[in-house]
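Working notes for the structure below.
Every protein chain of the complex appears in place save one, which is left out.
A, B and C are the chain letters, set down in written order, and residue numbers restart from 1 in every chain.
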Amino acid sequence: MYGGPVKIFGAELAHPVVNGSGTFDALAARRVFGEQLDARFPFAAYVSKTITLEPRPGNPPPRLWELGQGMINSIGLPNKGLARFIEEDLPAYAMLPAPLIVSVMGFSGDELAAAVEALGERSEILAFELNFSCPNVETGNIVGSSPEETAAMTSLLRGRTEKPLIAKLSPSSARPDQIALAAEQAGANAVSLINTLPGMAVDPSGGGPWLGGGGGGMSGPAVRPVALAQVSRVAEAVEIPVIGMGGVSCGRDAREMLDAGATLVGVGTENFRDPAAGERILAELRELNQSSVERK
Amino acid sequence: MYGGPVKIFGAELAHPVVNGSGTFDALAARRVFGEQLDARFPFAAYVSKTITLEPRPGNPPPRLWELGQGMINSIGLPNKGLARFIEEDLPAYAMLPAPLIVSVMGFSGDELAAAVEALGERSEILAFELNFSCPNVETGNIVGSSPEETAAMTSLLRGRTEKPLIAKLSPSSARPDQIALAAEQAGANAVSLINTLPGMAVDPSGGGPWLGGGGGGMSGPAVRPVALAQVSRVAEAVEIPVIGMGGVSCGRDAREMLDAGATLVGVGTENFRDPAAGERILAELRELNQSSVERK
Amino acid sequence: MTQACVTAPFGRRSAPVRSIERSGPYTFLRALDAAGPKPRAGQFYMLQTARGWGGGDDGRPYLPRALSFARVEQVNGGLELTYFLESVGPGTARLAACATGEELLIAGPFGNGFDLDRTRPPVLVAGGVGLAPIVALDDKIRKTDGARSTVLVGMRDGERAAAITKFGVECGIATEDGSAGHAGYVTALLERELEDGHDSTVYACGPPAMLEAVRALCSEREVPCQLALESGMACGYGACYGCVVPTVDGYARLCVDGPVLPGDKLETAIVKGAGH
Partner (left out) sequence: MTQACVTAPFGRRSAPVRSIERSGPYTFLRALDAAGPKPRAGQFYMLQTARGWGGGDDGRPYLPRALSFARVEQVNGGLELTYFLESVGPGTARLAACATGEELLIAGPFGNGFDLDRTRPPVLVAGGVGLAPIVALDDKIRKTDGARSTVLVGMRDGERAAAITKFGVECGIATEDGSAGHAGYVTALLERELEDGHDSTVYACGPPAMLEAVRALCSEREVPCQLALESGMACGYGACYGCVVPTVDGYARLCVDGPVLPGDKLETAIVKGAGH
């Protein structure tokens, strides 16, 4: 049965479709789409855009580059910082019709620990996603591509909250399974992958990088084969649940993620092409139950 | 000036366009296209398909999966083994109108060393490419994604031949620059990148991997942003020349590789769409000289 | 700037092409929106074709494309939206190649739209396809409010200037090649207009260099202006944070905080990567 309720982190989610961090701003969407958004909220749990201790403006424009089957972004984690997140956004997120997963990132273990600690007992929050793998900030992807550093960071945070921790892994590794195992052994309750692949685009007017941040992160259908390979390899290695994402744009893609071993499926870039992508993908996934006799 | 002669490894190549290993079988092509192939040989140097000490049948079919902007292959390094390579292929390759670079791979240092040693003084050979990064054999990509192992392997081989060594790096790393530096310090005379990205495709008839080898390697325009990012990062880090490849399919793509710091540009998957891709890409690259005033 | 009071239907929806006309490099694309609310002048939609979106030389387009509506009319079955576009890349080329009856997928209306100040005479300035939201604003001022406006339009050449007569908008014209109206930039017309028009508000849309000239001029003359900017957009509804432009208050997402920004919020209207 595809598309049914999922038990995870002691909660029951209505279905397995969630958003990828940073690909759906529920607060902006509610302003744009009004109350229909609540009635048709497309995700079983909502993952916030990654926040950091201090506010960040993000990278200078241009931040986007289109590919034939995806895009490269150099957003650079713009966010209002922890204090204003707690004051302004957390109450608003709490009113969403889906449990909240807060994505956090830090430029040091202490920074990350401070953020997790400050939020660690908030009842609005179901779980934390630890973004160990953002290619758009200097040190973003380094921690996550080392099993040792991923383990060290996870252990450090494990002591700061009772809430479930999801380690968002780096895709920049020949052994994502080892990174996932390191996170599991250090106390992570789930892993999510893949984050965007580091990539670059050249200014067509000649020379130099196009993106304001120099490089960026590639996402969308172009990265789906990489995501499937890593998700299936990781899911074989760990016992904890896997949140699989990368290029999912239809029900069939979601099914392939689930078949590869994911417990939840994240939808990212497809949200940009279709604001209700989550809803559509879930519907398509459920329709596949009818045709699931086809499966070997 | 784009597309002019290039000095490398003490030789002068007619231009910067070469093939990616395993994407152009010059001997088969000569049978299929006849003598025109020699007259219009599309590459300034010819890189052989990777050979191993022992013969290999390669992976079971299916070996191909098409993507919207590329493909995944699970070829698995079929080759006749060193002995028959020396006997049958080397004399034929020597008759090509372009210098020969032999790509070698081993399942242990000893194996690789034995192959390099056996070929190390052959005058038919300009240089060796050390394939540290094939995703289609069990241990293929592991060595290449570790700076330490890349350095160790390169050192070992450095002692076995006077000929230039090109380390073909793994793309599965957050720090390709460190891997490249490790190769350089261990005595490599050039690095080439990127090899295919590990990826997977699911059998559309439901469940299970499509490819006979389970996973495979992704190539073509879909991986070009990853290639550009890695090539530019590596080229900044090392002094030795960089052979840049990954998704190059037109003159503009080749120029972007060169601008990113590559000395030679490798053409891989595009050869499948156009047997004379190398010739066309070179012509397009040279045409860009006319419009190069546009450049900033 | 006040937030848009118009909320968009959630998701994207099917909108058939009712007609498509080409004139010179421009295309007038009319689509039936059966489900959307009446948009506000200056708002925009994200468009893609239901089939064959993709397939350019490099596989693009992949993301939907932002287009302002130029005209909206109540018709049988919903609203007829007129888009006005020039083919400058794979997305606009694909849209310009649509056939009547073909299915578009649209989302929107998005963005804030112009904030019409009814206390000051409106001067509308357009450059190229930037004419789209200016036609919409002019329609609103004249047809809805029954008021008057001054419209100044800059076009590259006579072919383009001739094409836009289809809109039937009364306007002053400047062409860069001098083949129609004033020979030069539309900002020369604006300069003349503002000589005795200190009490007006300027509403402008066009290429970055034009907008920047308008902004500088208005700032110098202390005339308030509202500029409809462009930037690369992936989503159009605030999800991606990709469309930011620098303002005096930091980066603003153009899709939700714009596309119309008051001139005094900008240090420059020229943003790397925006426009052509």
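Quick note on the criterion: a residue touches a chain if its C-beta (ideal position, glycine included) is under 8 Å from a C-beta of that chain, and two chains touch if they have at least 3 such contacts.
Predicted, not measured: the structure shown is a model, and the values here were computed from it.
Taking every chain of the complex into account, the absent chain touches A, B, C. When you scan B:Gly3, B:Gly22, B:Pro176 or B:Pro225 for touch with the missing chain, the hit is B:Gly22. Check B:Leu13, B:Ala44 or B:Met71 against the missing chain and you find that the one touching it is B:Met71. Among A:Gly3, A:Gly20 or A:Gly68, only A:Gly68 touches the chain left out of the display. By the touch definition given at the top, chain B reaches the unshown chain through residues 22-25, 28-29, 31-34, 36-37, 40, 49, 57-58, 60-64, 66-71, 73, 75, 78, 210, 212, 220, 269, 271-276, 279-280. For chain A, the residues touching the absent chain in the complete assembly are 68-69, 221.
The chain not displayed touches chain C at residues 52-56, 59.
To be clear about the criterion, only the chains that are shown with their structure count from here on.
Each chain's centre was taken as the mean of its CA atoms, and the one lying most distant from chain C is B. Between the Cα centres of chain A and chain C there is a gap of 34 Å. Across the assembly, chain A contributes 67-70 as residues in contact with two or more other chains. Under the contact definition stated at the top, the residues of chain C that touch 2 or more other chains are 54, 58-59.
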